[in-house]
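Reviewing the structure listed below.
Only a single protein chain was left out; the remaining protein chains are all shown in position.
Going in written order, the chains are labelled A and B, and every chain counts its residues from 1.
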Amino acid sequence: MMGPVDPALREALAKQFPDVFAAEGDLDPNGVVVPAALHVALAKTLKESFGFTLYVSVIATNFPTAEGETYEVATVLRNPTTAQPFWWRVRLGADPQLATLYPLFAGADWQEREQFDLVGVNFVDHPDMRRLMLSEDWEGFPLRKSYAIDTPHTPWR
Amino acid sequence: MNLRQRDRINPHLDLDTVDAAADLMALNMGPQHPSTHGVLRIKLFLDGEVIIKAVPYPGYLHRGVEKLCERLTCVQLTPIFDKHDYVAPMTNEQALNIALERMLGVEVPRRARYMRTILAELQRLASHLLWLGTFTLDIGGTIGGGASLMMYTFREREPILDVFEMLTGARFHYNTHQVGGNRHDIPDGWAAAVKTCMDQLAARMPEYEEQCVTNSVFLMRTKGIGVIETPLALELGLTGPNLRASGVDLDLRRDAPFHAYDEIKVNVAVSNGCDTHARFEVRIAEMYESIRIVRELIDNVPEGPICSLKPVRTVNQIKLPEGKQMYTAIETPRGELGTWLIGGGAEKGACPYRLKIRPPSLHAMAALPYALVGHTVSDVVAVLGSLDPIMGEVDR
Partner (left out) sequence: MAIDDGRSFEHPLYHYWENSPGGGIGLTTLDRLLMHSARHSLWFFPMATSCCAIEFMTAAASRVDLDQAGTIIRPTPRHCDVMVVAGTITVKMAPRVKKLWDQMPEPKWAIAMGSCAICGDFYRDIYSVVPGVDVIIPVDVYIPGCPPNADQVMVALQRLQEKIKLQLEGKFVERDLRPGTMIYPKIGTHGDARQSAEVAQAQLDGARGLGVGGKEHRVPRPAAVQAPPEADATSDSGEQS
């Protein structure tokens, strides 16, 4: 469905982001890996120049490695005219910080709060970075691999 | 009062900047409220009866499903997926199984694809019927006459659930899909039962529609209420009927076909109203379209196998490739249900490493702070009902 990135789109993006899209060979089928510094710029370009105006989702994932905790944040946008989705990934280190997309996409408000709540990725400059699903005084981030699934929570469980 | 920011409502309004902030009343609605469709809490800041800020607090049904998905194998996930969107479990199962099939590159036999299409459309009808009943109940109230339409729509929903029960043995939480196809083949007499059920519904739908659109109170309570402009709807990630009611012609059934939708024509209902009434119109039009699709397909289900893989015997029989990541989405009654799947988890890859569900209802809920401001308290339930959220899917 998504498959490789549309060649025309890749060519157009390569002019603005040569480091990411002008590389040899096919792009990563799992999603292009973008440096964190280009995260907002790429979203802005896609929204304003290529019609990717529908905000689909943001997904943060915890990858514990031998060197320490790493995180990946994937963002999915969709072009409502062609229904083509586009996603890219940003790799983050042990202290995950990423610029928010809230000024571009109002829907990022809740989605980023949810990922902060469950995975613990901090979205910088977000206007309201509170927990969304769990109560305000919750300790820990459940979707990190180090969090035990049956963590007790007295007195309720 | 500066309620607006960037030409739209500011959901993070600082109440200290509001004139006469001392006169504001904070009203807590939910989590136990009959019209919040489950357990949603909304904090309303009121100037008289007019809402100047609305802060929803979801999460009262957060069941940690995404954590659970990392512990269960792909075979065990289908019944879990039934329970997110408990009004449309059939399409939820399909979302999961399509994600797994696309990641593994498994083909689905044509018969199974047709069956899935019919089941998806029947589920859309059942879901929209429940929405119609609860929406009118919210607007009319039990005493005000809203309950009468709810009784009718629940009556119409029952034959559809009977048809599902005939096929799968369960009224809901069917567990009838598996990777590569379906689990239960069509029993004798099923097509006739579906046709009877569709005939009844097709005969009665105009009556229900008329009950609403000829009622001046209903029109006053829906027209111009809860407007979500097109650019905002896109930014928020509204999908499905909510997006189409905001004037965007996007339907994954037609634009990114799955199941057997590439072999049939789907007429997509779009409205430019952007308000509560437009969302009502779009859903009603979708119900007529679903009846048409089911009637068209039910006699043309091709013969053949219903599953391309061997049936489920052990929980570990399906292994996901390690390190592969994928976003897959299908159109459910509520909109785009996507899954971000990362393969290669526990049990030697039989469990997903990470499974993020992209729920359409959560995005619809995020529109509430924008859609409610400027309206009165009584409009909250109308707007909420028209967005058709299911809290199981919002909170997961």
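Note that a contact is a pair of C-beta atoms (placed from the backbone, for glycine too) under 8 Å apart; a residue touches a chain by one contact, two chains touch by 3 or more.
Model, not experiment: these values are computed from the prediction.
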In the full complex, which of B:29, B:87 or B:179 touches the chain missing from this view? B:87
Which residue, B:187, B:206, B:305 or B:321, contacts the hidden chain when the whole complex is considered? B:187
Given B:26, B:50 or B:346, the residue that touches the chain left out of view is B:346
Residue of B:60, B:114, B:340 or B:370 touching the missing chain in the full complex: B:60
If the missing chain were put back, which residues of subunit A would it touch? 134-135, 142, 147-151, 153, 156-157
Note that subunit B touches the chain not displayed via residues 31-34, 38-39, 59-65, 67-68, 71-72, 76, 79-80, 83, 86-87, 130, 133-134, 147-148, 150-152, 154-155, 157-159, 162, 166, 171-173, 187-190, 192-193, 196-197, 200, 314-315, 346, 351, 391-392
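Here is the rule we use: only the chains that are shown with their structure count from here on.
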Could you grab the centroid distance between subunit A and subunit B? Build each centroid from C-alpha atoms only and quote it in angstrom. 24
Show me the residue ranges of subunit B that touch subunit A in the complex, using the header's touch definition. 8, 11-12, 58-59, 62, 64, 66-68, 71, 102, 231-232, 234-237, 239, 243, 248-250, 252, 255-256, 323-329, 336, 338, 340, 342, 353-354, 356, 358, 362-363, 365-366, 370, 395
In their shared complex, at which residues does subunit A touch subunit B? 1-2, 29-31, 53-57, 59, 61, 74, 76, 80, 82-83, 85, 87, 89, 104-107, 109-111, 114, 118, 127-128, 131-135, 142-143, 147, 149
